[in-house]
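Below is the structure I would like to discuss, written out as structure tokens.
The complex is shown incomplete by one protein chain, all other protein chains being positioned as in the whole.
Labels A, B and C are assigned to the chains in the order they are written; within every chain, residues are numbered from 1.
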Amino acid sequence: MEALVYNGPGKRAWESVPDPTLKVPTDAIVRIDTATICGTDLHILKGDVPTVTPGTILGHEAVGTIEEVGSAVTSFVPGDRVLISCITSCGRCRFCKEARYGLCTGGGGWILGHLIDGVQAEYARIPFVDTSAYKVPELLTDEQVLFLADILPTSFEVGVLNGRVKPGDVVAIVGAGPIGLAAVLTAKLFTPAKIVVLDVADKRLELAKSFGADVTINNGTEDAVARIMELTGGLGADVAIEAVGVPATFELCTELVRPGGTVANVGVHGHPVTLHLEKLWIRGVTMTTGLVDTFSTPTLLKLIAQGRLDGTSFTTHRFKLSEAMDAYDVFGAAAETNALKVVLEGEKTQLKAKEELAGAVA
Amino acid sequence: MEALVYNGPGKRAWESVPDPTLKVPTDAIVRIDTATICGTDLHILKGDVPTVTPGTILGHEAVGTIEEVGSAVTSFVPGDRVLISCITSCGRCRFCKEARYGLCTGGGGWILGHLIDGVQAEYARIPFVDTSAYKVPELLTDEQVLFLADILPTSFEVGVLNGRVKPGDVVAIVGAGPIGLAAVLTAKLFTPAKIVVLDVADKRLELAKSFGADVTINNGTEDAVARIMELTGGLGADVAIEAVGVPATFELCTELVRPGGTVANVGVHGHPVTLHLEKLWIRGVTMTTGLVDTFSTPTLLKLIAQGRLDGTSFTTHRFKLSEAMDAYDVFGAAAETNALKVVLEGEKTQLKAKEELAGAVA
Amino acid sequence: MEALVYNGPGKRAWESVPDPTLKVPTDAIVRIDTATICGTDLHILKGDVPTVTPGTILGHEAVGTIEEVGSAVTSFVPGDRVLISCITSCGRCRFCKEARYGLCTGGGGWILGHLIDGVQAEYARIPFVDTSAYKVPELLTDEQVLFLADILPTSFEVGVLNGRVKPGDVVAIVGAGPIGLAAVLTAKLFTPAKIVVLDVADKRLELAKSFGADVTINNGTEDAVARIMELTGGLGADVAIEAVGVPATFELCTELVRPGGTVANVGVHGHPVTLHLEKLWIRGVTMTTGLVDTFSTPTLLKLIAQGRLDGTSFTTHRFKLSEAMDAYDVFGAAAETNALKVVLEGEKTQLKAKEELAGAVA
Partner (left out) sequence: MEALVYNGPGKRAWESVPDPTLKVPTDAIVRIDTATICGTDLHILKGDVPTVTPGTILGHEAVGTIEEVGSAVTSFVPGDRVLISCITSCGRCRFCKEARYGLCTGGGGWILGHLIDGVQAEYARIPFVDTSAYKVPELLTDEQVLFLADILPTSFEVGVLNGRVKPGDVVAIVGAGPIGLAAVLTAKLFTPAKIVVLDVADKRLELAKSFGADVTINNGTEDAVARIMELTGGLGADVAIEAVGVPATFELCTELVRPGGTVANVGVHGHPVTLHLEKLWIRGVTMTTGLVDTFSTPTLLKLIAQGRLDGTSFTTHRFKLSEAMDAYDVFGAAAETNALKVVLEGEKTQLKAKEELAGAVA
């Protein structure tokens, strides 16, 4: 088969690789119908994630079709359409039993496109498929559920739930990239009074409004803390969600949060930050970090099925899976291309889309 | 002044009574601008609430203007517009300190129009005003906040919060009167997947749809449990909210709730019910009861101020405060008049309404 | 092998049966070293549990040694000493993923000695062993962990945790059988101010004191509600745990709980109860039911390993596994024999005990 392979820092190729095969009875082989690229994939390509060895197929977000299952698999049969999530859960370790799959110590966690071959490929081996994949309801398209593979549960769990967003809250979300925008979408599930989005790019702030932000602040040109204080009677935001991953934005979150409030960090950080405990010790602030666990995926799936949540607006570009190299070019140059999420469509998906088009024409 | 006085079972009158005066330093005197009538007032008139002594002014839901405050009052000054809530909180007892004001043992709880004179009057004495009244934001009309006096926090706290409604849930609400409809409005704050409303009157079910019900079931003519099972893959509703107050509807709630789900009772019951523990002991069901505490009133107020919650659709009829006797007639015959909530407007409110009309015309 | 077989109502036998074998890759075969009998086994023998078909081996509580594992098993190897729990978890269904294994819809839940052969036998097939058994720390004896198979997590989860016992609470436990006594032991983990145990047998109340009850009340001869009110300043108990399973004791719980308190039902009920909602609707009471999920077993295991919890005092009688018929006689006549829990020891356990004795003597 063909797949997008990481060949060391700065090197990627769409190339021929051996087909995946079942290794243990809990595996499945899945044909990839629809996939997407994550900001993390770009980090890997820069060489920022040394745990990825050259030769690894990238990708941890996909929708596909079960081709073959191991002898211990009970939840899926060939032909089932499934969501493949960024997190694999062994289902057996202490952390999986506490629904903290991101911390799995039994061979799961974030492994796809990281420690083992990923899903930007024609086929993929999916370990622990019983506890790691989700059947897709018939009425939903691949693309409707695709962003459940990572950004939606990430922003919901690590941002909104860790932040304990409640009805009536003022929620400040710092960063209006895909993760920040997914935080806007999923924060709305708890009906905050106001969602305030901060970013340094006005174009992203406009986008944030279209996703549901009530107020936007350009923290490159405005005094963000002053604006938040003005909006909250001098108190600060109830919840601040960090969705960038640099020291300045984390520190901004700790400044604009109210006494007794919560700072939920979602951003991936490469450097230490300065924590002003000399001010914060008395303010009753809670700060959280975390990788997504994906325990909320079934809930978000129900909301999508009922039309309560719609992630399709993340898609800005579509490519054939075999055009993955072009897709990376476009996604990697988001500042110019305005790419949010690019969708890669396998052959089956393209075929189906053509048939539907034909049907609609007829 | 004049007031609506309970003169014993079946007897009410709009009559002259002495003006209220400050009794203790934590009291305030409030001029009533807008009030409403509760189903509980009808129960009192039937003689069902023997703790109400003849001669008591009825009413526990109003918006008014502070006229005078006691020497210990720090939160309000004359002229402040305030929401008067059904629950009075002493702010000092163990239960008030736990935000369970409905259980107040320090002289509060439900006392207005019950143990002391209420608010269906030109003026009222409001005890513990610092901890029991809420300043009304300038931009909001009396009527926009009036239903925060009882039904909105009641349905939110005792129904939705006790029921632990979560995003993605199927919520079944049994009873489509004002309390059931307020449960529909406030359940939506948590974005359930589906709100199902059950009632025996089709007219009420139509109304429920306009308030936001996704599915309605006439449990007089349909097999309600079968319908719920069909909607939930045979599992049952995640949350069942009882908003009627008779044995049959409570028992229905325990039948249609899923294993591990919650039955939140909001209805006022006059009779024991049969609890089928021989079936329920193994099903992991939580059942809750309670009077409203009103701890959520500030939250709901913020949501109203931000346009996230709108209770004005409860109003079906408007009267002058001095026409309170007619208002009771209409409200008491809801089956014929289709009354949901009737609004009583004091003179100031009427005056203001006229001025605004004049302004609009000019 | 030989096993204790249910041969229809009133009929049990220790008889020869075929050895169990692996059926699916997630199974294990376990040699039973130590087992015990549950009150539920007596119910089955009375014919009260029609889902048990004649020919079924009884028993759902044991400690044993892994003999053989299926090809998908990753957590255990032959020779591992394991706790076999009353609840089997498939690890894959929605309820298992929420740690509600008792509600498992994937083939687990309470199945051992119920829907499939149990553990009062020389060997047993344990399905889903990866997610249903627990490795026993080397330093602990079988008997130290044996009661983790059912009564300790049952009373902890369904009584203490559902009841939300907190430091400083007054906890009333109705029923001083094994389940009630296990509730005493595990309630102490949260340092309530007072544990009050109620029973109709003075002998059991004495026992309750030795397990840690601060106050005991004979509710057959004393006015239990009056005593509780006296102990709580007229308020009632913060938490009432029902550990009997008859209507009178459940109703007693609802009378002695304070406003805002919790009634946690642990008892297995055969009949409906009368719920006095006409009094309870306003009292803010939470009532819970449930089968154990065993999610707390690892926590309780740690506490036993650290000497913070000791269940060995439940053992009143010890038998060889092959004397299971005698053990049932003794356990079934608890009123005369004062049996709490009877321990059945397989050959290996007896051998080891003898060696230790020899060692101690030498």
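Basically, contacts are C-beta pairs under 8 Å (C-beta built on N, C-alpha and C of every residue); 3 or more make two chains touch, one makes a residue touch a chain.
Computed from a predicted structure; not experimentally measured.
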Considering the whole complex, which of C:Lys11, C:Lys46, C:Lys166 or C:His271 touches the chain not shown? C:Lys166
Any idea which of A:Phe95, A:Phe190 or A:Tyr328 touches the chain not displayed? A:Phe95
Which of C:Ala193, C:Ala226, C:Ala248 or C:Ala333 touches the missing chain? It is C:Ala193
Interface with the undisplayed chain - residues on chain B: 24-26, 70-72, 74-75, 90-92, 94, 97-99, 106-107, 130-131, 295, 298
Residue numbers in chain C that touch the chain omitted from display: 166-168, 188-191, 193-194, 214, 298-300, 302-303, 305-306, 308-309
Touching the hidden chain in the full complex, which residues of chain A are there? Just list them. 95, 98, 100, 102-103, 162, 245, 247, 250, 259-260, 265, 267-278, 280-291
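The working rule: only the chains that are shown with their structure count from here on.
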Copies chain B and chain C touch; is their interface built from the same residue numbers (over half shared) or different ones? same
Mind checking the centre-to-centre distance between chain B and chain C? Centres are C-alpha means, answer in whole Å. 44
CA centroids of chain A and chain B: separation to the nearest Å works out as 42
Residue numbers of chain B (touch at least two other chains): none
